[in-house]
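The other protein chains are all here in position, but one chain of the complex has been omitted.
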Amino acid sequence: MIVLFTDFGLTGPYTGQVAAVLHRDAPDVPVISLFADAPSERPKPSAYLLAAYGAWFPAGTVLLCVVDPGVGSERRAAVAEAEGRIYVGPDNGLFDIVLRRAGDARLWEIIWHPGSLSPSFHGRDLFAPVAARLARGESLGALAQPVHDEQASRGWPDDLAEIVYVDHYGNAMTGLRGVLLPANAHLAVRGRRLARAATFSAVRPGEAFWYINSNGLAEIAVNGGRADQALGLAIGDRVIVES
Amino acid sequence: MIVLFTDFGLTGPYTGQVAAVLHRDAPDVPVISLFADAPSERPKPSAYLLAAYGAWFPAGTVLLCVVDPGVGSERRAAVAEAEGRIYVGPDNGLFDIVLRRAGDARLWEIIWHPGSLSPSFHGRDLFAPVAARLARGESLGALAQPVHDEQASRGWPDDLAEIVYVDHYGNAMTGLRGVLLPANAHLAVRGRRLARAATFSAVRPGEAFWYINSNGLAEIAVNGGRADQALGLAIGDRVIVES
Partner (left out) sequence: MIVLFTDFGLTGPYTGQVAAVLHRDAPDVPVISLFADAPSERPKPSAYLLAAYGAWFPAGTVLLCVVDPGVGSERRAAVAEAEGRIYVGPDNGLFDIVLRRAGDARLWEIIWHPGSLSPSFHGRDLFAPVAARLARGESLGALAQPVHDEQASRGWPDDLAEIVYVDHYGNAMTGLRGVLLPANAHLAVRGRRLARAATFSAVRPGEAFWYINSNGLAEIAVNGGRADQALGLAIGDRVIVES
């Protein structure tokens, strides 16, 4: 299976062209769009979102990951191997958290070159063909070469105490893994201090709370309402863990 | 075929994870998203929309239906059988209108339990696996048990004289079946009184009217414009039938 993690949107041409390339190059491999609205052109919050949601897929999954504000510049094109999954995309930090959390991570630089490469759409012309080739079983060694500087740190923390995503319902995911927080921790954000609840129906209608979401992230929500609007939350907002 | 009727949105992780589960558990069954923007967390208008649009699919279709504000509470997990179609989702009224309109309806309570169940995402962990198993031919009797209280009414009318959905063009669907309205009926909404037309091109540009849409619902529209903006319409607005 090929899983898409991008900031392309679904309605315009980008996801469709990528899907067409994947079908052309790996016609028998199913394609699933996981996120088409990853934090737009922001690799840092995207990295924490990808680490949480990519880990849900079984070993053997190829994840095509494109949040790529530096497309056309000198940033490397990369493949990350972690816990049996393969991540293809720009080497701009997007894979840093996935690599750090895996016991057996390896980073590769793509050496395969397409016949033609648009300076603004490597997702279609470079990353999708490489993802398709890996998904149909081609050797990673034929497409990329190992790199050994994966310790070069961008200084990002293990968990990110910020809002990293606001979902369709207005719930605000943080970059914090819920199981690493004290059970009685409160989250402070935008001047509000929120207690933990097991799930929505455990609090009164209209009440804000935080809980551990279905992929393990600490998430801020309002029962029957939109947390983004009720609390004024957006991607990048700082969150403080209080006991 | 498995048809999705949800309020999950398409861009974020929810539809993608559900699609991944369906592929894992029923890899040969095609999946179509019918609505990913059913009235958010509102089973009542969703029930009338589902009754109108679900009936368009052939017998044998499995509809995975998740508009589930009570996820994690004690509401039952259900399967509804109606006119050869199978509906899987929460027992919160979402299937009430489908069941009422069918000659041969049966309601079941899901007894199958997944290995792990997120308190906030039964769509992925419970309903999708059950829908996949039914779509690949497993017996309903192995997954669910009949319940016999389907007459227990929520007091909802046969047709709902409210806006139940605003589409991509700004057209506002009601919960009224068009063929049950007098041919010369007018619809009054937000202080406006609208006559019926056969279709858009039968009225002047900019004129508001109602018509019977392609799935049988009375729908309010403006030729060449957006009815939601022109008339100030939103889901839940009352509609009055006048002759």
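By written order: A and B. Residues from 1 in each chain.
The rule is simple: contacts are C-beta pairs under 8 Å (C-beta built on N, C-alpha and C of every residue); 3 or more make two chains touch, one makes a residue touch a chain.
Small disclaimer: the values here were computed from a predicted structure and weren't measured.
Of the listed residues A:47, A:71, A:98 or A:176, the one in contact with the hidden chain in the full complex is A:71. For subunit B, the list of residues touching the undisplayed chain reads 1, 3-4, 9-10, 30, 32-37, 53, 56-58, 165, 167-169, 198-202, 211, 213-215, 224. The chain not displayed touches subunit A at residues 7-17, 19-20, 23-24, 27, 40-41, 69-73, 118-121, 124-125.
Simple rule for what comes next: only the chains that are shown with their structure count from here on.
Chain geometry summary: the mean Cα position of subunit A and that of subunit B are 31 Å apart.
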